[in-house]
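Here the complex is missing one protein chain, while the rest keep their positions.
As written, the chains take the letters A, B and C, and residue 1 is the first residue of each chain.
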Amino acid sequence: MSHLAAALRKDLLLHWRARAQVVAVFAFGAAALLLFSFAVGPETTVLREQAAGFLWLGLLLSSTLTLAESFHAETEHRALEALLLLPASARALYYAKALANALALFALGAALVPVMVVLYDAATPRIPALLGIILLGAAGLSAPGTLYAAMTSQARARQTLLPLLLFPLVVPVLLAAVKATSLLIHGDPMGQLRAWTLLLVCFNVIHWSLCGLLFDRVVED
Amino acid sequence: MVTGRNGSGKSTLLRVLATAARADRGTARVAGHDIRDARGEVRRRVALLGHDSGLYDGLSARQNLDVAAGFLGPAAAARVGALLRDFGLADRAGDPVSAFSAGMRKRLALARTLLKDAEVVLLDEPYGELDPPGFRLLDAALDALQARGATVLLATHLLEHGRQGCDSAIVLEEGRLAWSGPARDLREPGAAP
Amino acid sequence: MKESRVPYGLLALGLALLVWGSYWGLFLAPREAYMGDVQRIMYVHVPTAWNAMLALTFAFACALLSLFRDDPVWDARLEGALEVGVVLSALLCMQGAIWAKPTWGVWWDWDPRLTTTAVLVFAFGGILALREFVDDPVKRATWSAVAAIIAYVDVPIVYFSVKWWNSLHQTQSSPETVSRAFHWPLRINAFGMLFLMCGLISLRARLAFLRREEETA
Partner (left out) sequence: MTPADTGVISGGWGFVWAAYSVSAVILTGYAVSVLARYRAQRRRRGEVKR
């Protein structure tokens, strides 16, 4: 357990020291939201209808930047290997990195909400519920994303490989998160929010345990 | 001591012994433990300084050592300050490693390797990139290790460093053992055996 | 080494059965009362669906064995099963689109089963791409096995999320409900494609094994 704490401190420290990149990733996400509106046209009613979809597409696209960067630091000078040789438990390193990435993606998602509200006039009074959905979605992206970032950081064509492997896998996260967010914005007459939240929770439970089990095979030769 | 031309397998040997790389065939015992079956035990007793520094460019010198100490425990954490001073890094402890020169990075990597009280210390080309003061710091550290009774395996081209400090030596060619014997009798790899 | 001829036999038998089953389904089987002739697409669509899923399930088994048995032959079979699985899944999507156009008037009717198959094509196709871009045979084997396991475990979640997402598509247009009178061509084609698939997977696995031998020679 102490390894988890030490690893988490390391990852949060890395994210903190690289906060300039965090701002850059946020700018990328906000730019994506802007570009979506150019693709759709200035009618606010249409934009407001698709606001949830744009928010999550923006977060999904910029998430690969955060995930890929989080492992660039580890493999650049074989720092991760040095930790494994201490020895440090690969599982602790995974969960710490995945947790740190989840928090980073959550912060990114939360920061994109005001952009969504301004650009698409799509607001919701239920802020805590929205933040909860964003946290579940961010965690859902981070669990497999961190593992695939570990793999692709040591492969050729890593920029294309990570999204190629990750996006088909997180289709359920995208569907559930967009539906849940849209219910929060446009109202939830039939009370479907619980079902979509449950699906997000289920996705997280499966992938946080499965990826944790398989991670040491990815980093150990 | 291990020596041999570039690409003769020195680094690979050290990485395999440190369980950083997997041996395709055969096995070995380090510090009394098998590198395949008891990897965790080997890793508890072995420290490796490889070609790659194993450092986080984004973190400062002190933070890099603190991170490693976090996994090693309080004993190692207590030695962080001393190691930074011993390797002349105390005044740059707060700067990010990305701003360090190659020599400074090598000193920090050495400090990080010695953070663990390892029974076996594997050093791959430790003299590379070091300036003369760095040489003296490294020799002092090697003497301290020998005084503590640790086993040191040094992979280097600089034969004179090896001859004085080491007891035995082996020469590798194309991944094969070409010669082994007392370090004193070591001649240039090109010279007639 | 004397290489066994079984896979070639399977290919031939598979193709023969497929030709026979298709001929039966196209010309001999009665026209379906409502769907008319379009329903004949079922005789090739349904077998493809069954075998595509079978191939990916076999890939999942190979991935598990490759991870825990550490024998390179399973890595070769994983590559074979992945490639055949992706080809069959892609074919299934095309057939589904051709079936949907006359039936629903649109090429893609977001049927949960077919949409999941489309996601699988990219999920498992991505693993084939991963194998292309990793040079170390040991890493390639371990990583693609890990990726195949995660992608396979994800299939049910993808299916349910698409099903709920597309809940407005009430009339379950499942192509599988075929009345008894039409079973024979369907079964023949199903077995035909099964043999074809087994032959293809084993040949493709041998190819992967030889390539790896050459790499590590």
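The working rule: contacts are C-beta pairs under 8 Å (C-beta built on N, C-alpha and C of every residue); 3 or more make two chains touch, one makes a residue touch a chain.
Since the structure is predicted, the reported quantities are computational estimates derived from the model, not experimental observations.
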Contact set (omitted chain vs shown chains) is C
Touch with the omitted chain, as defined above, among C:M35, C:A61, C:L128 or C:V153: C:M35
Pick from C:V44, C:V121 or C:C198: which residue touches the chain that isn't shown? C:V44
Tell me, which residues in chain C touch the chain that this view leaves out? 3, 11, 15, 18, 22, 26, 33-41, 44-45, 48, 84, 87, 90-91, 94-95, 98-99, 101-104, 171, 173-174, 177, 193, 196, 200, 203-204, 206-207, 210-211, 213-214, 217
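Going forward, only the chains that are shown with their structure count from here on.
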Just the number, please: Cα centre separation of chain A and chain B in whole Å. 38
Chain-centre distance (mean CA atoms) for chain A and chain C, in whole Å, is 31
Please compute the C-alpha centroid of chain B, do the same for chain C, then give the distance between them in whole Å. 51
Going by the contact rule already set, what residues in chain A reach two or more other chains? 221
Where in chain B do residues touch two or more other chains at once? 22
Footprint of chain B on chain A - complex, ascending: 2-3, 5-7, 9-10, 13-14, 17-18, 73, 76-79, 81-88, 221
Given the complex, residues on chain B that touch chain A span 18-22, 40, 43-44, 46-48, 50, 52-59, 63, 67-68, 70-72, 96, 112, 116
Per the touch rule, the chain A residues reaching chain C in their complex are 144, 147-148, 151-152, 154-158, 160-161, 164-165, 167-169, 171-172, 175-176, 179, 195-196, 199, 202-203, 206-207, 210-211, 214, 217-218, 221
